[in-house]
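The structure that follows is given in the form of structure tokens.
Only one protein chain is missing; all other protein chains are in place.
The letters A and B name the chains in turn, as written, and every chain counts its residues from 1.
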Amino acid sequence: MLESIVSYGLAVGAVYALIGITYNVMFSASRAFSFTAGMLGMLGGVLGALFIDRLELPVILGLLLVLASGAVLGIVTEFVAVRPVLKSIEQHLYVLSTLAFSLLFAQFTAIEWGTDAAPFPRLIPIGEGIFDQKFWLPMLACAVTVIGLELLYRRTLIGRAFLAIAEDSYAARALGLPEQRLRIASFAIAGMIGALAGFSGGEMLLAYFGNQAILNFYGFVPVALGGMGNNRGALVGGLLLGLFQQAANFLVGGIFASVAVFTVFIIVLLLRPEGFAGASGARRV
Amino acid sequence: MSIKRRSVLKGSAAGAVALAGGGLAAPAIAANEPLRIGFLPALTGPSSSTGIGINRGTELAVKEINDAGGISGRKIEMVVRDTQSDATKAVNAIAELTNRQKVAMIWGPLNSGETLAATPLCARANIPMIHPCWVDTLIDVKKYPMSFRSAPTNEQIGEAANHYVMDVLKAKKVAVIGDNAGYATATVAAYVPLLKKKGANVVYEGNVDAANPDLKPELLRMRDGGAEAIMPWSVNAGFLARILNTRAAMGWDVPVVGQTTLGSGQTKALLDKPENWAKVYSNNFKNCCYGSDGKLPAIDAEFRGRIAKANIDMGDTLLWWIACGYDAPRLIAETVKAAGDSPKDIVAYLNKLANWKGVNATLSFTPQQHNGVPDAEVVMCQANSLKDGAFNIAPGYGA
Partner (left out) sequence: MEAAAPSITAKPARSGLMKHLEGRITFLLLAIAGICLPLFDDSYAGVIATRACIYWILIAGLNLVVGYAGQIAIGWVSLLTLGAYTTAVLTAGTVVPAWSPYIALAISGLVGAVFGVIIGLPALRLRTFYFAMTTLGFATIVTQIALAWRTVTGGGIGIAGPVFDWPFDPGWGFYYFCFILAALCTWMTANIAASRFGRALVAIRDAEVAAEASGVAKPRLLMTIFVFSGAVAGVSGGLFASLQSYITPDAFTFDLSVLFFIAILIGGRGSILGPLLGTIILTVLPEIAAPLVAWSTFLYAALLLLIVLLIPGGIADLLDYRNRRPLEQHREIATRPDLLPRLLERAKTADILALKGIELSFGGVRAIAGLDLEIRPGEVHGLIGPNGSGKTTTLNVISGYYAPQAGTVQLGSAQLPPSVPHARAAHRIARTFQTPRLIGGASVIENVMIGGTIDGACTFGESLITLPRHRRDEKHLREAALLALQTVGLETLAAVRADRLQHSELRFVEIARALMLRPACLLLDEPAAGLSAEEIRRLGALIKAISRAGTAVLLVEHHADLIFDICDRVTVLNLGKVLAAGTPEEIRSHREVVSAYLGA
């Protein structure tokens, strides 16, 4: 029982954490949250199943294609749904444009791919029981992503440019940083992270269009808990959420588990709107 | 925020006309007009796999009848409205079919949730309806005297499965599990008391989120409780497959007896290994199963030949769905041929129907009983014997 909760909880928690990081990367680049994080996760699973199962491509090629698709989707998102509404950011139109954009893909997938959850191929035939690769693949993907982002932000020049844009985009532009190109690059990276989340979690979540709504919500909880733009917070928040959710599933059963998760989410948010590790809102006058 | 007067006048007038457009005086149905039957399948949306299968049977039946000259020279016209597995669309469609399209009878909807909403509206429109949904409360001869059911009731399905588990497999400790969709929650709640009445010891009863990827805790609880059979009630292939996969991963050899979808191609596609389909038994109909001699009953063997001739794809659907879809138009056609197309006559004829030989089931109705399928025809079949859309009848049935 306990091993099930831990292995399952950490694995699905890693997927949630990755989606949370996807939200964060998009937020850092544009100060806007995007509903497309869940969409990227969903498509990571669906496209993975499409490439590897239906088209019978080798796993590595399938992974690369999925990552590439994620990057492309991220760039298209930035171009279509984020950039046009950035100038009127106080109107919060980005909520609507990214919602609409993500709904387009969800519906299209539902109609073309089908509304039932299709199986996701077994990626690496190793591991038994709780050490099955379907559990540690998401955790591996999460670790790689977090470490990769840390190295990028702290050690490379372009990473520091990303941080500068996130901190203060006006100042960064004044310093000559190409804000637009950096933002596009950020969204591409976010797209890859989201697609990776869905791909690595595919064996657990299956290739299912309904994952979009699930990941949108459960992937946002780590962001709410950890603070906007805070990737370490998202990581911790995601893993905790995964464990909590599995424990609740086991103790009280499916329906009440989601009620429990949501109640905790609301209470935490109302008590600390900026999350446990987040900073308070900025000057608005 | 203001509107220019002229454009408003034009726009509103156009709108009013469009809305009312088709409703002006409907012509009387002449003798050689096609017989219009409304059909409400769910061809898209979450609960659509049944609908797609049934639709194929219905289309085949209509084609055959029309090719043979129709009903006394009148062709059948199936007016199809995809309900998208959505009750609101079902209600809209019933209103359209009964009022605008002036259908003589309604076949469907095919999902219980939609039929629950559609039945009162159809009754108010005074149009007879026949549907293959299982929820017990759908049929009420007093409230809805024009509504008939060409499928078993939930209770019949449950009793058939319970009978198999307790009387054939001789299992006393049973685990009952469903997902949390409408059908499953109601079904689990209804069947557990039936089991207990037969003297079973229900060691596990639960509804789990269909999207929950890990069912191991649930199955562990079942095993710890000493379950000798698992009875899953859900139409979600992913959920059912996960139960079977988890059972195999645990190395547990318990029989799984439950919902028809256990034997569907979709469930099969989601299994980790084909061996996971062993010792799985699902609901089916006697006519649609291979007997102990490995052959279908004559009526369905012949039907299967016709399906093959019509090039209907059986790979991703079940024989009994196609059969169910095939029977309804045929029954409607015969009824109208014998009794005419007025609602009163149709209902009177159906109320006297005795042992009508359908390919899916033998149907009988009386004024007090509008559930048409006899208990004996609801049987369990062996899921992993799926061959061309039909199964072997489960081992252990006496006759």
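Just so it is clear, a contact is a pair of C-beta atoms (placed from the backbone, for glycine too) under 8 Å apart; a residue touches a chain by one contact, two chains touch by 3 or more.
Because the structure is predicted, anything quoted here is derived from the model rather than measured.
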Visible contact partners (per top-of-document touch definition) of the missing chain: A, B
Touch criterion as defined above, residue of B:117, B:161 or B:243 at the omitted chain: B:117
Give the residue, chosen from A:6, A:57, A:72 or A:99, that touches the chain omitted from the document. A:99
Going by the touch rule given at the top, which residues of chain A touch the chain that is not shown? 33, 80-81, 84-85, 88, 90-93, 95-97, 99-101, 103-104, 107-108, 111, 213, 216-217, 220, 224, 255-256, 258-259, 262, 265-266, 269-270, 273, 281, 283-285
Kindly note down the residues of chain B that lie in touch with the hidden chain. 1-5, 7-9, 11-13, 15-16, 18-20, 22-24, 43-44, 81-82, 84-89, 91-92, 95-96, 98-100, 112-113, 116-117, 119-121, 124-125, 135, 137, 180-187, 189, 207
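In this text, only the chains that are shown with their structure count from here on.
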Using mean C-alpha positions as chain centres, tell me how far chain A is from chain B in Å, no decimals. 39
Given the complex with chain B, which residues does chain A contribute to the contact? 1, 4-5, 8, 12, 111, 115-119, 122, 129, 204-206, 208, 210, 214, 246, 249-250, 253-255, 257-258
What does chain B use to touch chain A in their complex? 44-46, 48-49, 179-180, 206-209, 211-214, 216-217, 220, 236-238, 241, 249, 266, 269-270, 272
